[in-house]
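Sharing a structure with you now.
One protein chain omitted, others in place.
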Amino acid sequence: MPIMMDADALAVFMKDVFKQVADDFAIDHVSETDLTTRLLVGERHLRPGGTISGPSIFALADVSAYLMTLARIGPKALAVTTNCSIDFMRKPAAGVDLIARTRLLKLGKLLSVCDVLVFSDGMDTPVARASLTYAIPPK
Amino acid sequence: MPIMMDADALAVFMKDVFKQVADDFAIDHVSETDLTTRLLVGERHLRPGGTISGPSIFALADVSAYLMTLARIGPKALAVTTNCSIDFMRKPAAGVDLIARTRLLKLGKLLSVCDVLVFSDGMDTPVARASLTYAIPPK
Amino acid sequence: MPIMMDADALAVFMKDVFKQVADDFAIDHVSETDLTTRLLVGERHLRPGGTISGPSIFALADVSAYLMTLARIGPKALAVTTNCSIDFMRKPAAGVDLIARTRLLKLGKLLSVCDVLVFSDGMDTPVARASLTYAIPPK
Partner (left out) sequence: MPIMMDADALAVFMKDVFKQVADDFAIDHVSETDLTTRLLVGERHLRPGGTISGPSIFALADVSAYLMTLARIGPKALAVTTNCSIDFMRKPAAGVDLIARTRLLKLGKLLSVCDVLVFSDGMDTPVARASLTYAIPPK
């Protein structure tokens, strides 16, 4: 079960389809079951005090599960999130990117399920965990 | 158990503490157990095709549960989301605000739990539902 | 959109298909969008100290969302839970049944979404809340 899109193809697709936010994210690595992405933290992701906002962490988890799914099914912009459960566990470190490590747990005909651990770059205790379900558009 | 902050007090507090995003949201109504809020939808919340982004819907649910909690415990900026589960159920209508109806299900010493239904303004079938837990800072 | 199974039809179906657990549950009321069910609390649902076990509360929420879905789509034993998020908020009262109030939030071709509030009989603050997604078998 090879990947249908590599990191470069995913980045090009993201720029085409989500140009408003594509510059927020980088794709470090992708395989059949794993994806590593990065939130390039900027002023717009911060809350007073310098912490990264919850919606920014959610957005990283959401785009990561989307890209992991597309890596396997190819460029289908219409895959949509149906469910996300997210636990915020620690305050992110200031001044560093967030790294998301995504695993593809299921790829069915109709649904994909991923889980994601989010870390401050250079730390080994997670800031957040999330699990997401995507509905895959019929062929 | 009266409220400690009314809609005006919540709006002032939000402008003080989250000035980056305070203009995105309006507070329509608050009582001891219920809050109605609104995402003032703008270009920055949209995805290509005109649909509202998942992170924007998450942000509305998150700020709503936060404000519902603060309405009861007073202005404690440090309340933090510990968990959110969200189901995206329908595509939002184009060109209208999102309305969030929040219920406070539990207000404990350490945790509050809310659920939120999100509607496109004027519709009566929900776009999304979410449940959120906030950790309340100790006195 | 009328219901395809009323409370009696649901009870008969449950006895046929889940005979191991059908005696644990009663169906008080069903409409197009709402269902009220009851866990008939017995020794096997209890933990030491007399509290009702988490898996018993989960089971009540799960069967309730299943029956709510079947009330609308008819007797399809193969509908399966794909996701559940549950918050345990208060200790159930001792010696009384649990009541589950279920709302159907979405009934699509492939997925149904319900939320459930669980109460100790006679109380008006919820013991638990849950949201569940069921995958509906294709015709």
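Note that the chains take the letters A, B and C in the order they are written out, and that residue 1 is the start of every chain.
The definition used in the following text is that a residue touches a chain if its C-beta (ideal position, glycine included) is under 8 Å from a C-beta of that chain, and two chains touch if they have at least 3 such contacts.
Keep in mind that what you see is a predicted model, and the values were worked out from it rather than measured.
Chemist: Of A:Asp6, A:Asp34, A:Asp87 or A:Asp121, which one is in contact with the hidden chain?
Modeler: Counting the whole complex, the residue in contact with the absent chain is A:Asp87.
Chemist: For review purposes, identify every residue of chain C that touches the missing chain, sorted by number.
Modeler: 17-21, 44, 46-48, 53-56, 58-59, 62, 77, 80-89
Chemist: Tell me which stretches of chain B touch the chain missing from the display.
Modeler: 82-83, 85, 110-111, 133, 135
Chemist: For chain A, which residues reach the chain that was dropped from this view?
Modeler: 85, 87, 89-90, 105-106, 113, 115, 117, 125-126, 129, 131, 133
In this text, only the chains that are shown with their structure count from here on.
Chemist: Measure off the straight-line distance from the CA centroid of chain A to the CA centroid of chain B, and report it in whole Å.
Modeler: 23
Chemist: Could you list the positions in chain A whose residues touch two or more of the other chains?
Modeler: In chain A, 82-83, 85 touch at least two other chains.
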